[in-house]
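Mind having a look at this structure? Questions to follow.
Then we have subunit A:
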Amino acid sequence: MPKVVLSSGSSMQALTGGQTEFEVEATTFRRLVLELEQRFPGLGKQVEEGMAVAIDGEIFQDAYGAVLHPDSEIVLIPKIGGG
Partner candidate 1 sequence: MNYIDSNLKVVGTRPLRPDGVDKVTGRAMYSADTRVAGMLWGKILRSPHAHARIVKIDTSKAEALKGVYAVCSAADFPDIPSEEAFVGEGPMNFRDLAMNVMARGKALYEGHAIAAVAASTPAIADEALALIDVTYEILPHVIDVEAAMAETAPLLHADMFTQGVDPKPTKPSNIAKVVKFKKGDIDAGFKDAEVIVEGRYTTQPVHQAYIEPHACLATCAADGQVTIHASSQGHFMIRAYTAKLLGMEMANIRVNPAEIGGGFGGKTLIYIEPVAVKLAQKSGKPVKIQMTREDVFRGTGPTSGAVVEVKLGAKKDGTIVAAQQVLKFQAGAFAGSPIGPGCMCGFALYDIENIDVLGYDVVSNRPKVAAYRAPGAPITSFGVESCLDDLALKLGIDPLTLRVKNAAKNGTKTHYGPTHANIGFEQVLAVAAAHPHWNAPLPAGQGRGIACGFWFNIGGESTATVHINEDGSVTVATGSPDIGGSRASMGMMVAEVLGVPAERVRATIADTASIGFTHLTGGSRVTFATGMAATQAAEKVVDELKKRAAMIWEITPDAVEWRDGQAFPAGTNAGAFEPLDLATLALKAARTGGPVNAEVSVNAQGAGAGFGAHICDVSVDKETGHVTIERYTAIQDVGKAIHPSYVEGQIQGGAAQGIGWALSEEYIYNDKGQMENPGFLDYRCPVASDVPMIEAVLVEVPNPRHPFGVRGVGEVPIVPPMAAIANAIRGATNLRMPNLPISPPRLRAAIDQAG
Partner candidate 2 sequence: MAKQYVSTTINGETTEFLCETQQTMLDVLRDVIGLTGAKEGCASGDCGACSIQVDGRLVCSCLMLGVEAAGKEIITVEGVARGDHLHPIQQKFLEHAALQCGFCTPGLIVAVKALLEENDNPTETEARYWLAGNLCRCTGYDKIIRAVMDAAAVIREEKASA
């Protein structure tokens, strides 16, 4: 199952009761968000609105369809903008 790692500080940890790593059954980013929301209410929404995701190193922003493989490592990071 894909492994999810929370990267950015304890603002997320408040929602997960301190946990920063967990396994989630999902093959797309969309399913991942729904699973996270179910497991930790509020987390899915935060992830969707304010975070980008790095799947096996590559950064995706706003991409429901981003594919997760069984051995994917997913890191949730703050959304990135620019100037």
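Please note the rule applied: contacts are C-beta pairs under 8 Å (C-beta built on N, C-alpha and C of every residue); 3 or more make two chains touch, one makes a residue touch a chain; residues count from 1.
How were these candidates chosen? In short, all candidates are chains of the complex that A comes from, given by their letters.
Everything numeric in this text was worked out from a predicted model, so none of it was measured.
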Number, please: which of 1 or 2 touches subunit A in the complex?
-> 1
Parts of subunit A lying in touch with candidate 1, wherever the complex brings them together = 5, 7-11, 13-14, 18, 49-50, 54, 56-63, 66, 75-83
